[in-house]
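To start, I am sharing the structure in question, which I have written as structure tokens.
In this view, the complex is presented without one of its protein chains, the others remaining in place.
The first chain written gets the first letter, and so on, giving A, B and C; residue counts start at 1 in each chain.
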Amino acid sequence: MTTEMSPESEATQPPRHAGGSESPMFSSTASKVTSVLGWMSIVAIGALLTLGLLISPPEVSQGESVRLFYIHVPSAIVCLYIAFSITLVGSIIYLRNQSVFWDLVAGASAEVGVLFLAFTLATGMLWGKPTWGTYWTWDPRLTSTAVSFILYLGYLAVRRLDMDPVARSRRAAVLGIVSFANLIIIRFSVQWWRSLHQGATIDPRDTQLDDSMLASFFLGLVAMTLTFAWLVVHRFRVAWLEHQLEASQLETAIAERTAAAGPSTGLAPGGA
Amino acid sequence: MLGVKWPISFIAVSDPVVRLRGVVSLIGRFPALAGTDLVVEQGEVVLLQGPNGAGKSTLLRLCAGMAPIHTGHGEAFGFDLTTRAGQREVRRRVGLLGHATSLYDDLTVEENVRFWSSAAAIGRGRDGTSSSGGASGSDAARADEAMTRLGVGERLRSVKVARLSAGQRRRAAIAVVVARRPLLWLLDEPHAGLDADGRDLIDELVRQAAEQGATAIVASHELDRVDALATRVLSVVGGQVSA
Amino acid sequence: MIRHAKLIAAKDLRIEVSAKVLTAQILPFGLLVLVLFGFGIPPDRRVLGTDDEASRSLLEQASPGLFWLAILFSALLAINRSFAIESVDGNLDALRLAGFDPAGVFLGKSLAVASELVVLEVIVGIGAFLLYGPPLGDPLLLGSTVLLTTGAMAFAGTLYGALGAGSRLRDTLVPLLVLPVLAPVLLAATRATESSLFEGSSSGWGWVGFLGAFCLLYLGAGILSFGSLLEET
Partner (left out) sequence: MGWEFVIPGYLIVFGSLGTYAVALLRRGRKLAAQLPEEKRRFLD
């Protein structure tokens, strides 16, 4: 199955979002690299759907619902381990050198991360119903994921605050760093809380998986990671274009104001 | 922390208090100052006039180290206004009277003036960063003196700020600035909301400050009033300064 | 830094004494929440079971969590108030202009919030004992829990309160930011209090350690980051 993922077959595909394939290099947020990435994620998702939904067998005790596993765990891994780490790194670099690039990367990664976090929650609950008999259990992982979701919604809310853009970016960067610490604190405390109170619940994640199930899981991981990368690159580029647009509007505004005031006279002190 | 290097032609006999060159300063995404040049020497009383929205307030805040410089160069007292460290040094030496009075409603006038003046005293340290007017006594003495000069009587001192009239509130805010004993006075429409008596008081304060070697930049629409004081009148239009 | 912190804390507390928002509004709110919990969880409902613990009323068993929830909600009001007094008349700006050390502002404001919280905790705590009637097991453990939870709420609350300061959306933004962050604190405080009331000190000290670590983390984070948060230029 994984042979489908060989990069050669994808590289020859026509660019996915080429707006007039020759002249303007960037008529959209797509470029050669991202169209390759985009095609790879589409193929990976297609393969995941085929293998995960059609080919692989149902699990002995869980039945068909084991198939949610192939998207639930990968999206959790992508947002909790990749997305918010990128936000953390971007925030640290931004605070060090005020690089707009890293500020926007941090924001893009957090936004896509929150989307994947929502997937994790939704699939986790859908999975809980047939396995545990209820949509919500106070499973440590599920609970801490829910709290983390609100945590990063707050981060995104700060990024949208209506205030001076530089001050806002700096606040967001501080929040991006502290939030990552919170992520760990929440995870740790909730786990401790549940383990102290009652023994570990029977974890369906520990069930025996045959080869095709395992392959589906890894395919899910690949598909989610590729899709995440594609989305983050595009989200960043949208933000970058917005930044460029604001910068050029600002230049126009400065030029207009300068012109309206007339030629500036050099000011030597008059009196004194 | 001696800021930017300037071409020879820019260096005056003594270092100016404020020197701005081609400064663009943004309020959010609006260029409040667009290519502003300004040189103010020690002891000057500069009057800024100009229409609303011309950038006078931003210019004063900039000189106080309270507004960002997007492009261009700026220094005050030889400190670079583009760096945070430079801004911090500048703030210790200025008194800015803005539109907000920055008083706590639930404290009395005296408590307010004391709080702000003792804050300034801690920031000031030992290196003469304030003008040496009068005996530089304790914080409480400074606050007392400032309130007396502003005509804030004993009775008014123990009144909560929330119960003051707009004009009395303004006087209390000016007392806070006076108690700081700044080297550079930055007054944004100081006459607004004051009675005739209060307006005369402002003029008197500026005159005394200048006599003691401090510098003042005053934005005001009361031309005839400040004209008598000002050593120079500048007009601010469209984010730029001209003579 | 310490002198600035003292000045700010003294100023905040004097405002509180003068305006009486804490005693006239926040405190009654906290007590009201306690009473309302009694409506939500019928006081005569008991947990089925034969052993001692299970024969307690549900309300009594839940009392540590309910107490800390009441404190948490009141703390939100106190944090909001702490930044509301600075944003009415450009005072945050003036604090910067006056040359306050940002770390000092952070420490001072958290100390003021912490002192207010202690007052709240004592009175709401007495209320909780009267209304819910739990036993008092281990006062030392209870005391350290209260102290460290106060610190955790004050430090984290002040840091996050500053994130929303100066924005028109502060009132609604700050709870969204603070609640998930304080969720582990609520958890730890509840467990530690439960163990101090019902079990004696067995597992409670672990949670107290957790609270202490949280306190230190946010103390450090606040001191380091407050400059970046307050500075608008």
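Throughout what follows, contacts are C-beta pairs under 8 Å (C-beta built on N, C-alpha and C of every residue); 3 or more make two chains touch, one makes a residue touch a chain.
Keep in mind that what you see is a predicted model, and the values were worked out from it rather than measured.
Chemist: Taking the complete complex into account, tell me which visible chains touch the one left out.
Modeler: A
Chemist: For the chain that's not shown, point to the residue among A:36, A:51 or A:68 touching it.
Modeler: A:68
Chemist: Pick out which of A:210, A:242 or A:256 touches the chain that's been left out of the picture.
Modeler: A:242
Chemist: Among A:109, A:144 or A:227, which residue is in touch with the absent chain?
Modeler: A:227
Chemist: To test your reading of the contact rule: which positions on chain A touch the chain that is missing from view?
Modeler: Those residues of chain A that touch the unshown chain are 17, 19, 24-31, 33, 45, 49, 53, 58, 62-68, 71-72, 75, 101, 115, 118-119, 122-123, 126-127, 129-130, 227, 230-231, 234-238, 240-242, 244-245, 248.
Criterion: only the chains that are shown with their structure count from here on.
Chemist: Using the mean of all protein Cα atoms as the middle point, what chain has its own Cα mean nearest that point?
Modeler: C
Chemist: Would you identify the chain whose Cα-based centre sits farthest away from the centre of chain B?
Modeler: A
Chemist: Just the number, please: Cα centre separation of chain A and chain B in whole Å.
Modeler: Centre-to-centre distance between chain A and chain B: 48 Å.
Chemist: On chain A, where are the residues touching two or more other chains?
Modeler: Where chain A meets two or more other chains at a single residue, that happens at 163-164, 166.
Chemist: Which chain C residues sit where two or more other chains touch them?
Modeler: 231-233
Chemist: Give every residue of chain B touching chain A within the complex, in rising order.
Modeler: The contact residues of chain B facing chain A are 12, 16, 24, 26-31, 34-44, 68, 230-232, 234, 237-243.
Chemist: Under the touch definition given earlier, write down the residues of chain A that touch chain C in their complex.
Modeler: Going by the criterion above, the answer is residues 95, 147-148, 150-151, 153-154, 157-158, 161-164, 166-167, 170-171, 173-175, 178, 181-182, 185-186, 188-190, 192-193, 196.
Chemist: Which bits of chain B are touching chain C when the two form their complex?
Modeler: The contact residues of chain B facing chain C are 64, 66-68, 84, 87-88, 91-92, 94, 96, 98-107, 111, 115-116, 118-120, 122-124, 160.
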